[in-house]
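Yeah, one chain of the complex is gone here, protein chain that is, but the others are all in their spots.
Letters are used for the chains, namely A, B and C, taken in the order the chains are written, and counting of residues starts over at 1 for each.
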Amino acid sequence: MDPLEVVVRLIWLVGAAGFVLGLMRMNSPATARNGNLVSAGGMTLAILATLVLLAVDGLSATGWIIIVVGVAIGGGGGLYLARGVKMTAMPQLVSLFNAVGGGAAALIAIDDYLRLGGPGAAAGAISLQISIPTVLDIVIGSITFTGSLIASGKLMGLKITPSRPVIIPGGRLITGAMVAIVVIGAGYLWLGNVSVPVMFLILAAALVFGITMTLPIGGADMPVVISLLNSFTGTAVAMAGFVLGNDVLIIAGALVGASGAILTKLMADAMNRSVLNIMLGGFGGGEGTVAAAGGAGASVRELGVDDAAIQLAYAQSVIIVPGYGLAVAQAQHACRELGELLESRGVDVKYAIHPVAGRMPGHMNVLLAEANVPYPQLKEMEEINPEFDRADVALVVGANDVTNPAARKPGSPVSGMPILDVDHAKAIIVIKRSMGRGYAGIDNELYANPKTGMLFADAKAGLADLVTAVKGL
Amino acid sequence: MDPLEVVVRLIWLVGAAGFVLGLMRMNSPATARNGNLVSAGGMTLAILATLVLLAVDGLSATGWIIIVVGVAIGGGGGLYLARGVKMTAMPQLVSLFNAVGGGAAALIAIDDYLRLGGPGAAAGAISLQISIPTVLDIVIGSITFTGSLIASGKLMGLKITPSRPVIIPGGRLITGAMVAIVVIGAGYLWLGNVSVPVMFLILAAALVFGITMTLPIGGADMPVVISLLNSFTGTAVAMAGFVLGNDVLIIAGALVGASGAILTKLMADAMNRSVLNIMLGGFGGGEGTVAAAGGAGASVRELGVDDAAIQLAYAQSVIIVPGYGLAVAQAQHACRELGELLESRGVDVKYAIHPVAGRMPGHMNVLLAEANVPYPQLKEMEEINPEFDRADVALVVGANDVTNPAARKPGSPVSGMPILDVDHAKAIIVIKRSMGRGYAGIDNELYANPKTGMLFADAKAGLADLVTAVKGL
Amino acid sequence: MNTELLAALTVFVLAILCGFAVISKVPATLHTPLMSGANSIHGIVLVGSMFIAASATDLLSQVLSLIAVAFATMNVVGGYVVTDRMLQMFRKKPVAPRPADVEKAA
Partner (left out) sequence: MNTELLAALTVFVLAILCGFAVISKVPATLHTPLMSGANSIHGIVLVGSMFIAASATDLLSQVLSLIAVAFATMNVVGGYVVTDRMLQMFRKKPVAPRPADVEKAA
């Protein structure tokens, strides 16, 4: 091995170490941002070293053009999207970046196969050592590509990829057929046959499979799905590493594959779901189930805006509980305004952040931070729960499941999920549009609690009305 | 590579994976025991695979004899010691096992050097690729060997290795000289010279260094020192792996080297010390400083056995706080007896376990479990601290630093260490022999608290007296 | 199986173990940033894409590798930037205004 290659490989190793150390630091909020920088530093080193190696080895003009143009397009596009996106639209963007990563990994294997098995290539068998990772790379990379695109589309709420679960007629049949094609095709190639058409057949089947797998899953489950596909991309990249015989791809890919798998499980656990359940399309209808208005709404007490405003304005301490409805209504600014107004009147205002309120982990933190709510007022669940006992009013804005006392008893879909102890407050005000259900699709007995007053309104409009009313007092 | 070797290497890889997964599971109490079994399973696989490989490659009769006899002696001895040891003597045993591990690693490098550089060997330079790990292995392995033996001896309280810090006249000079010999010798060998005598000189200097490094450190700091030496052994084993070109030694060694380093830091942090400070011999005089009787003991209230018995017997709830004195006095059985007696009289009894009470992490858990105190009565610090407010009596048995309110204020050696909130109890009874200081060598203002009564006695005798007195009520 | 493949497998297994170990008890609020951070890392596929670009001779290969390079770069650049933006939200305290700024304002 010539000295330059040795140095480049050592730098790759340093880069890989940067990825591991970076991820490690991203485990805790205080060091997370620095961890991302460490990881980015490792990436920069690895890429620069590769460029130097290619340059010294005599990269052709066409080669330079491809690389420069590709980097310009991809980098420009990525930067533009990443800079411009709204905070709340970040998950769909992550999914998009994941899609292109998987696509790139698949392209590497496709290109490699065309070289080895294409018309210009020397005839002869392709060793298992190459054909196994090549086929795996193509299959996994393609599933990720289309699957992540669909997931991204669902979160954006595009017409062709509605956020609700889409049941394609005969969907199971199509999915089954695709699996059969992939399995048979892979077996054929691994038995020693070389055939470009079969490779393309596998590719096509995997692309379709990615679509039919993701379409039937509800939009609310997408964060978990994206995380799973992220782990897939890692695996595909590791396979690309085996194809090219490149250690840094193997290390980084395997690292993401494994850590992504663990993370997927953690995410599913946090919302009390199993990954298998999600992939097979469970109750995760999300907003789809809202239509079923609560039948248990027998003895609900409705509250007018002015009554609510008086309760809030003359309270000593108010805890605001934001949920998915706040995000949908984009009511975070109105919420902060109300909070500030109450504070200025001497009320002690805090925000209770449930870890899975909303539709992605950290959703509420991101939203409220965007609206410039002071960080010290945001309290994690464990921290705020004992304080409900002392709170005069708990103001629930578009949250439902995360406040449902049914979680404390067995036998309901939310059983076992830790909840915010909203019902311990002296009085409870709930802002939502109707008696509609939340993500889990069940009724909430909190609304029947005599301490609870329901303020039926869109979150944004309702909060704005409250602000006006409090100002008028 | 012939197929057998491939299989053996794959099994080694499985074994190494077992080590990592095992350590991972040992991070939490619920899975720890299983983790150790996983690790042991990996070890068994790796060793059996090696034996098969050697057997098939035609191991000579002498080879068989050496291995069988060696395994019999080492295994028998290890089993005997590990089975027979008392719970409280475990750290010294771990240190002993660490010593022999380091010794074995050093022997591998010594043997290798004798083959390459000895009289029978072909003359010629030894490549840096071999000479660097060889020298490092010899140096680190030897330091670990003698260092761990001394640490073990100190914990056993052997005459030649007293637990107090031993200041050797001119010790720094000797240490310095040894370092110089090692550095110069290593440089000489790495410059391409081959010399068995120089290798032996380095070996001797490293052995002496291990002794002079460890002797001046107080016995109470030994757990941290043992952990550090454990990490050293890992590194030595990894070097042996480079010498022999064996991946499984490299992986397992590096794993232990790195995880041991992190663990050492965690241990030092838990007792509010820095590793560097410990290695340079800080305040850690431990029992050596007990002589200095408290000068601040102006207004201490002494308590008779009968008074104390009455307070305990008629309390609603008692929290027992065990410390190092309980371990020294071997008073765990007497302690359990008193606890049971009080429980039988309807008193609610709990044990407050400070994470660094005693002289090794988990010391109190191990002691009390040995005495069959029911596990649910043992409470971790975070769990029990709020309960002191409601406790009638806090019975402190041979604990000192872990109850010292000075930790809450800056400027003392224990500042910042979380403590048990003993002073929140309605009354406090302290059993210890005198106004002697604890590990940190500072006075404890808890003893001057008007709520505190001092019962001056050896822990075992004092508890026994209390049992008799309570029975007599 | 040859030595090279065995070495590659060893590296693969060790990296998987690293991946398992590296994610410990993460607070739920960090799940999304962590996912996004891991997502950027597999952008390392850019290295592979540059290699196939360098050895592409026919047009098809050139087109494929151009797409691969563009895709991979998008993954890298976009991934790190978006992760950083997410994590900015999590800083513990609003940064105190520096004295200089205060003076200027005054």
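Keep this in mind: a contact is a pair of C-beta atoms (placed from the backbone, for glycine too) under 8 Å apart; a residue touches a chain by one contact, two chains touch by 3 or more.
Values in this document were obtained by computation on a predicted structure and should not be read as measured data.
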Which residue of B:Leu10, B:Ile67, B:Ile184 or B:Leu341 touches the chain not shown here: B:Ile67
Residue among B:Gly257, B:Gly398 or B:Pro413 that touches the chain left out of view: B:Gly257
Candidate in contact with the missing chain, chosen from B:Val100, B:Ile174 or B:Val194: B:Val100
Contact with the hidden chain (one of B:Met26, B:Ala177 or B:Ala461): B:Met26
Where the missing chain touches chain B, by residue: 12, 15-16, 19-20, 22-24, 26-30, 32-33, 35-37, 39-40, 43, 46-47, 50-51, 54, 57, 59-60, 62-63, 66-67, 69-71, 73-75, 77-79, 81-83, 85, 87, 90-91, 93-94, 96-98, 100-101, 103-105, 107-108, 110-112, 114-115, 120, 129, 223, 226-227, 230, 233-234, 237-238, 240-242, 244-263, 266-267, 270, 353, 355-356, 360-362, 365-366, 369-370, 374-376, 380
Those residues of chain C which, in the complete complex, touch the missing chain: 3-4, 7, 10-11, 14-15, 17-18, 21-22, 24-25
Hidden partner chain, residues of chain A it touches: 1, 6, 9-10, 13, 16-17, 20-21, 24, 27, 247, 251
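Keep this in mind: only the chains that are shown with their structure count from here on.
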Centroid spacing, where centroids are CA-atom means, of chain A and chain C in whole angstrom: 16
Inter-chain centre distance, chain B versus chain C - centres from mean C-alpha coordinates, in Å: 40
CA centroid of chain A to CA centroid of chain B, Å: 44
Touching two or more other chains - residue numbers and ranges from chain C: 1-2, 13, 17, 20, 24
Shared interface positions of chain B, touching two or more other chains: none
